[in-house]
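Structure first, commentary second.
Missing here is one protein chain; the remaining ones are kept as they sit in the complex.
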Amino acid sequence: MCPVDSTTELAGITLRNPILTCSGTYGFGEEYTAYCPLEALGGITLKGITPLPRLGNPVPRLAETPAGLLNAVGLENPGLEEFLSSYLPKVRKLPTAVIANISGFSLEDYTQMARALRRDSGLAALEVNISCPNVKHGGMHFGTDPQSAEDVIAAVKAETDLPIIAKLSPNVTDIVEMARAVQRGGADAVSLINTLLGMSIDLDRQRPVLANTFGGLSGPAIRPVAVRMVWQVYQAIDLPIIGMGGITTWQDAVEFLLAGATAVSVGTGNFVNPQAPLEILKGIQGYCEKHGIASVRELVGLAHKS
Amino acid sequence: MCPVDSTTELAGITLRNPILTCSGTYGFGEEYTAYCPLEALGGITLKGITPLPRLGNPVPRLAETPAGLLNAVGLENPGLEEFLSSYLPKVRKLPTAVIANISGFSLEDYTQMARALRRDSGLAALEVNISCPNVKHGGMHFGTDPQSAEDVIAAVKAETDLPIIAKLSPNVTDIVEMARAVQRGGADAVSLINTLLGMSIDLDRQRPVLANTFGGLSGPAIRPVAVRMVWQVYQAIDLPIIGMGGITTWQDAVEFLLAGATAVSVGTGNFVNPQAPLEILKGIQGYCEKHGIASVRELVGLAHKS
Amino acid sequence: MLTEGLVVVHERLGEEAQRLMKLVLKGPIAKTAQAGQFVAVRVQDPTLASYDPLLRRPISLAEISPESDEITLLYRVVGKGTEILARARCGDRLSIMGPLGRGFSLPEDGELWLIAGGIGIFPLYPLAQRALAKGLSVRLFWGGDNQTFLESAGLSEWQALGIPIHLSTMDGSLGQKGLVTVQVLGLLWEFNGKVENSGQTMDGKLYVATCGPHKMMQAVTELCMNSGVPVEVSLEERMGCAVGACLGCVCTLKDEAGTLIHKKVCQDGPVFRGEEVVWDVSC
Partner (left out) sequence: MLTEGLVVVHERLGEEAQRLMKLVLKGPIAKTAQAGQFVAVRVQDPTLASYDPLLRRPISLAEISPESDEITLLYRVVGKGTEILARARCGDRLSIMGPLGRGFSLPEDGELWLIAGGIGIFPLYPLAQRALAKGLSVRLFWGGDNQTFLESAGLSEWQALGIPIHLSTMDGSLGQKGLVTVQVLGLLWEFNGKVENSGQTMDGKLYVATCGPHKMMQAVTELCMNSGVPVEVSLEERMGCAVGACLGCVCTLKDEAGTLIHKKVCQDGPVFRGEEVVWDVSC
């Protein structure tokens, strides 16, 4: 039998394989190289950046929950300028596709970054994280209001020639409505899902564990919610989906592909097993072989059909 | 030191202690008696009923996920008439407070049941599960639209003299908005939370595990989301809250009390440990003793204050 | 009943690749258990607040020894839960709910045929023991993948009972090649013939108890119904509560009026009368 074809295409980018890593869990690409060679990955997504540097939230920023992790890093990042001068020259040389992730608190935040991050930057795509509150509009979240989501994607799209991946928040009543909105805005792909809003309380201190009170829940605990959203969005719209949320083993990754994800992204799973992306790739290939499937692309959405 | 006072009050009902059991996980009150004496509980919530009998969904109805359980029982129940004739005479004699749980697919469904379930039924309260689709309004969910939620609670309130507990769905963008809506509708308390919508896929069959495709996610996995919603609603409105979602140990229960729940309800946790409610009660009392707290009522919302 | 079972034996059963385990637990439940009932085992140490895997696992009673207060569970390691269970060591304590459900009924007299597919054999052993103790004649039909499986899963213990045994394997490595139902069909004809010749009715004479894959039990039920032989089947379904409280484990039956109803495998079963089971359901 021929080896399984692992290449895939996503929003016009050809990827070596469908395994990516999640923004915020993989630093700026160099932290995990001793554990997982970047050339084995389809691509990596960088930590989210904002126009200005941010120190983020006080610690504790992390709290473990059953099969889950709460984080409230608060978008600590070096800011756009420092990113362009100190980080970009390095990341553009990494031996894999590199996706930048941008976050903002106003429309201008996003457009400013999009203008600076174009094809000539060497990046493969721009992931637009719309889960932050829009401080100019009374804290209403870009990621929960369809019109704001559409606007921010359209504004970013107008400023850059890079493919745009809209990263959606799961903390909404109707994920399909949000996906339709970013499609209207011109997104080339969607990333599903960001973290679920959660919290935990320290019984000794009788206070929230996280200094920020609330945090984003990631990890295996949220996988069923993520798979459901991928399934729903796959049925409703035509954009390729990057599936994420609790992927730790190849079985988890195949679940997302069968549900309709074109690629999968490993986040918290790296913390558990820094070689998870490698093992996932091998496992997907083995699964294809076992089922007589020639290309990983054939797995996408298969559970809707059979 | 005096023994800790475990009694509490909720929507005008005095409860022996703040430990309840969740609708749909505790049958009609007799299934667990060999494991957990009902007289040790603050109360139990019965399986949700509908006006007509329902066979529910095909099997598989259950799928395990990391620290979670997906269920798609599909509201199997004997229907109102059979409930009144065969079940109510038994449950009203149970040695604990009994809360009925009603579900419907139209406003009339709810009002019909509310009319039949009044104080003279011997029930302590009526929990109104508004997480089902409203078939008369194109499948829009009562539980995700504030106006529908307010209307259904107001309609139920008008038909019965029992205290009304509105059980809210977590699958919404803004839980506080939903809580405010049911408060306007006249709810005497809110139950937080019902299950998160999720799914999982069987890699061998390449089809959803659940016959119904989607199911509700419960268990420890969802606890951080539930605690967060209790916290938010406690800050925003004045109604007492019944906290639920993943409670398995006394530590979990205390977390909910500190976040603002007046009572807690054990669901999936019973499956793991059928004596969980007993152990939780003991644990809460021990926690109070250790912290020099005279009454469990003092724990409610403490993490907001200290 | 919720009890702690003390692990007194925990060892591989037969060949390693079969992934079968034998677990003997000491505890009070042996006193009240019936053949065909099961327990819901918490696979992790109950003092650990670890919830992955979350649910208990249902396992049939494969031996019930009231004298020594021991029950035996035989199981195959198939996934996360049984994988973790397999690590329990002698001296550990496991949290057990049970005995649960309704087991096989024991006929008053006559002949009892046990028809097993694969590891469906496990709950039938205590039934055979009790039937023999009561003086019934017992006959076993057992199909499996191959000789290694049958030998690993306890063939010699069955042979020690001294009852007639009809084996089938898919690869023909032991007994007749093919499905166990073929052999059942053959003997059923023979038995029917004998009954007819003697002028007796079959009623009250032959009983069948079966456990194994769904399709097999369906075929056995059809054979039995065609011959008017009462048959009991042991169903399997994913379980949540294991006590009838969650409605997770329902099966579809036909009541006397022919109406489709749901019953709970955990509480009303796992053993049902074959003729009431609706085998091909979508509700």
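By written order: A, B and C. Residues from 1 in each chain.
Convention: contacts are C-beta pairs under 8 Å (C-beta built on N, C-alpha and C of every residue); 3 or more make two chains touch, one makes a residue touch a chain.
Predicted model, so just to flag it, every value in this text is computed and none were measured.
In the full complex, the chain left out of view touches A, B, C. Of the listed positions A:183, A:249, A:262 or A:285, the one in contact with the omitted chain in the full complex is A:249.
Of the options A:106, A:121, A:273 or A:295, the residue whose C-beta touches the omitted chain is A:273. The residue from B:18, B:66 or B:274 that touches the chain not shown here is B:66. Interface note for the absent chain: among A:62, A:84 or A:293, the touching residue is A:62. Contacts to the hidden chain, counted on chain C, fall at residues 45, 48-53, 80, 83-84, 87. Not every partner is drawn; the one left out touches chain B at residues 66-67, 220. Although one chain is hidden here, its contacts on chain A can still be listed: residues 24-27, 31-32, 34-35, 47, 55-56, 58-64, 66-69, 71, 73, 76, 211, 219-221, 248-249, 251, 268, 270-275.
We adopt the following convention: only the chains that are shown with their structure count from here on.
The chain with its Cα centroid farthest from the Cα centroid of chain C is A. Nearest to the common centre of all protein CA atoms is the CA centroid of chain B.
Here the CA centre of chain B is 36 Å from the CA centre of chain C. Averaged C-alpha coordinates give centres for chain A and chain C that are 47 Å from one another.
Centre-to-centre separation of chain A and chain B, using mean CA positions: 34 Å.
Within chain B, contacts with two or more other chains are made by residues 66-68, 219-221, 251.
Counting partner chains per residue, chain C shows two or more touched chains at residues 51-52.
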